[in-house]
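Got a structure here, written out as C-alpha cells. Questions coming.
With one protein chain removed, the remaining protein chains of the complex are shown where they sit.
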Amino acid sequence: MVITPEMRSRIEAAMEKYPQKRGALLPALHIVHEAVGHVTPETARELATLFDLRPPDVMEVVHFYNMFYDRPQGRHHVYVCTNLPCSLRGARSLVRALEAHLGIEAGETTKDGRITLGHEECLGACAYAPMMRVDDEYHEDLDVEEAKRILDGLE
Amino acid sequence: MPQITVDGEVIEVAAGRTILQALDDAGLLMNGVDVPHYCWHPKLTIDGSCRLCQVEVEGIPKLQIACNTPVKDGMVVHTKTDRVKRAREGVMELLLINHPLDCPICDQAGECKLQDYAYEYGVTHARTKEPRRAAKKRVDLGPTIVFDQERCILCRRCVRFCREIPQTGELAVFHRGDRSVIETFPGAELDNPYSMNVADICPVGALTTKDFRFKIRVWFLNDVPGVCTGCANGCNVHLGVATNKVYRYLPRRNDAVNDTWICDAGRMTYKEIGAESRLQRAYVRGPGGLQESGYKAALEHAASRLRALLDAKGPGVIAALASPHATNEDLLQLRRFLDAAGVQNAGVAVPIGPADELLIKAEKAANATGARALGFADAAGVVDRIRGGGVEALIALGHDVLDPAYLGGEAALAGLDTVIVLDTHRSELERVAHVLLPVRVAAEKHGTLTNHAGRVQRVRPAVEPAFEAYADGEVLAKLGARLGLAGFDGKWDVRAVSRALGRECPAFVGVDVESVGDEGRSLATVVAGATTGASV
Partner (left out) sequence: MGLKVPYVTSYLTEHFADDALGTIEGYEAKGGYAAARKVLRESTPESVIETMKASGLQGRGGAGFVTGLKWSFMPKGTEKPKYFCVNADESEPGSFKDRLLLERAPHKMLEGILIGAFAIGAEKTFIYIRGEYAYPAKQVQRAIDEAYAKGYLGRNVFGTGFSHDVVLHRGAGAYICGEETGLLESLEGRKGQPRKKPPFPAEYGAFGMPTTVNNVETFCHVPHILANGPDWFRGFGTEKSPGTTIFGVSGHVARPGLYELPLGTRLDEIIFEHAGGVPGGRKVKGVIPGGMSMPILPAGQLDVPMANEFLRERKTMLGTGGVMVMDETTCMVRASSIISYFFRDESCGQCTQCREGTGWIHKIVSRIERGSGSVDDLDLLLDICGKMEGQTICAFADAAAWPIQGMLRHFREDFELHLKHQKCPFPESFEL
C-alpha cells in the first residue's frame, strides 16, 4: 500500500468538503506527491478504489497537470519561469547557467537525485524577473550567482 | 411540434433535440443534408470537440456546432454557405497536418471518413512543411484491436464508447494539446465483450480489428444486409462479401434491436459460414460405416428407412428435433412434414449461455422464439422419450440435442433404428447417424428469423455454398415427396411458404420475408418460454 492510513484520513477529510467525493482528487494527488513524489500505476489503482473511479480516470488526471508526475522526480523541484516577461530579463540565460552548474539539461534530474531542473510557464512574478520556484518557495529578482547559491544549499 | 428550416426546407423536429439529432431523426443526415462530423455519434453522449459540424444559424453571429445546438421553433439553418465551407476546410486542413500518409497500408481506406471528408470538404493542397507528430503505431491494445496513435484524430468516440456502452472505460486521453494520445492504463488492455465496436466507430484507421487486418480492401466487398445468428438478439449486420466469401460482419443500425452495436462473439460468427467444419457431403451409413453417397441417394435412403418404420410401427415411434437456427420457413415446412406424417413427438433443443444487460441473450440461437411460435416445445420431452426407449427413429435438424442440458452426448442415440440428420456443421451425431444431409446457414438462403422479442427479421443469400446443400425446408420438401406425404410435391418456393406462415400460424399474421423489409417487424404477440440464463 502506498497510501498510508494517515494519508487516507487526510484524503477522506478533504472529500467531506465537496458535494461529490471526486472533487477531492486533486487534493489527494497533492497529498500523494507530498509524501512520495509521484504516482505509480499501483498508487493510481489505490486512488481509483478510494474514489470509486477506474484507474485510467486517475491516470489521465496525472498526465494532464504539470505538477503531477508518473515517474520519480528529484528531491527538489527547481523550475525557472521562461515565459515572455522573464525571458525579456534573462531567464533563459539563467537556465543555461544552472544547467551548466548542475551538469544536467532542463527536464532532467541530477544523478544524486537531489534536483530536477525545468522550465515553467508564468508563475506570477513578472515584475521580479528572472525568478525560480524551488518546491513551494519563490526566489525572485535573481542573478546567476544567487541562484547557484540557492541550489547549492539544497540537500 | 417545432419546425426548423434547413437550407430552405422545412423539417418537423421533436423538442429537446439538437440540430444534428433532428436531422438524424428525419433520416436526412448525410442523406439530403450534409453536416459532416466526427465526434458526434447517435448513440453516444455529445462531445463537441471536432468542430466539423459547424453550421450557420440565422440570428447568431458565430457558427454553431450542430451537434450541441438545441432546435428552436422557427430556427433557420444554413449548411452550404461560404462561411460554413471555409470552417470545414479549416478543420480538415488542421486534421491533416499531423495525420500520417498511411492510406496505402491502412485498412480504413475506402471507408475512411478522413478520406471522404477531405475529398468533399477539404483543401486540395497540403501547405504544411513541418515534421508530423510521431507517436506509437501498431499498439497491441488487447485481444481484438490494434491501435495507431498517429492516425488518431482525437474524436474521443472510443473513449466515450467504452465508458458508456460496455461501461468498462479502458481508454482515456493522456496529456494535453498536440501531445494528447489515447492510451489504456499501464499494463491494462482494451478487453470487453463489445470491444470491436470501437473499430467501427473510429472514423479513421486508428482503431482496426486484428481479425480484419490486411485481409481485403473494402472496395472489393459487397454489403449484404443480414442478421447475426449467434444468439436470440438478432443484431442487424452487413455481411461483407467478396468472391463468394464472407469476410466480416459489421453492425447495421437498427434502433429497435441493437442500435449501432454488435457483441464481439456475434461479430465473429461470420467464420461459421465458411468454416472447415461445415457438413459438406451427404452420407449414408453402410456396413463399413458412413460413406459419401451423393445427395439423391441419401434422400432415397432416408425416405426408405422412414417408410419402413412408418409401415411397421406407425408414426408414434418417430421423434423430431427442430433446429433453433433454422428459419421460420424451414420450421413451418418441418411442422407440415410432421403433421402430414402424423409425428407428434417433436421439440426444439436450445443451447443456453451467459447473457448481459446490453445485447447478449442467453439463448445462443437466432430462432428459438420462432420455433416456439411454430409449436415446438422444449426438447426435454423428446429427450425423456429417447432415454425411456420409446423412440426408434429421430429426424434431427441440427445437433443442439447433444448439449449437456439435453442428451449430453450421442450415446443414447446409438441404439435407434434410424437417425436422420440435417445439419450445417459436423458433430458427434455422425457417429450414430444413418443419413447426413448438408443444409444451408442463414447467410446462404432467403428466410426470416424471430428474435427474443418477437421481431421477425429477414435474411438473404449472401454466398453460395461450395458444395451441394439446401435449405432445411427444401430438404424436407424433397423427403416428403419421396415419402408420398400429402401436399408434398418436392418443390420449394420460400416466398410462398413465408406467406403461408400467417395463414398456418396465427402468431405470424402480417409478417413474411418481403413485408418485414430490412428493419424487421414484430410478431403480434411474443411467445413466452425464453430462458433468461445467467448474466455475464
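The letters A and B name the chains in turn, as written, and every chain counts its residues from 1.
In this text, a contact is a pair of C-beta atoms (placed from the backbone, for glycine too) under 8 Å apart; a residue touches a chain by one contact, two chains touch by 3 or more.
Only a predicted model underlies this, so the values are computations on that prediction, with no experimental measurement involved.
A.B. asks: Consider the whole complex, including the chain that is not shown, and state which of B:46, B:265, B:405 or B:500 touches that chain.
C.D. replies: Touching the chain that is not displayed is residue B:46.
A.B. asks: Per the definition of touch given earlier, which of A:8, A:45, A:75 or A:92 contacts the omitted chain?
C.D. replies: Reading the full complex, the residue touching the unseen chain is A:92.
A.B. asks: Can you work out which residue in B:14, B:30, B:94 or B:509 touches the chain that's missing from view?
C.D. replies: B:94
A.B. asks: Spell out, residue by residue, where the missing chain touches chain B.
C.D. replies: On the side of chain B, residues 46-52, 54, 62-63, 65, 68, 70, 86-87, 89-91, 93-95, 97-98, 127-131, 133, 153-154, 173, 175-180 touch the unshown chain.
A.B. asks: Against the chain that's been left off, what residues of chain A make contact? List them.
C.D. replies: 17-20, 22-27, 29-30, 51, 60-61, 64-68, 82-85, 87-90, 92-93, 96, 120-129, 133, 136-138
In this text, only the chains that are shown with their structure count from here on.
A.B. asks: Which residues of chain B touch chain A once you look at their complex with the stated criterion?
C.D. replies: Within the complex, chain B contacts chain A at residues 169-176, 183-188.
A.B. asks: Taking the complex as given, what residues does chain A use to touch chain B?
C.D. replies: Of all residues in chain A, those touching chain B are 41, 44, 54-57, 59-60, 63-64.
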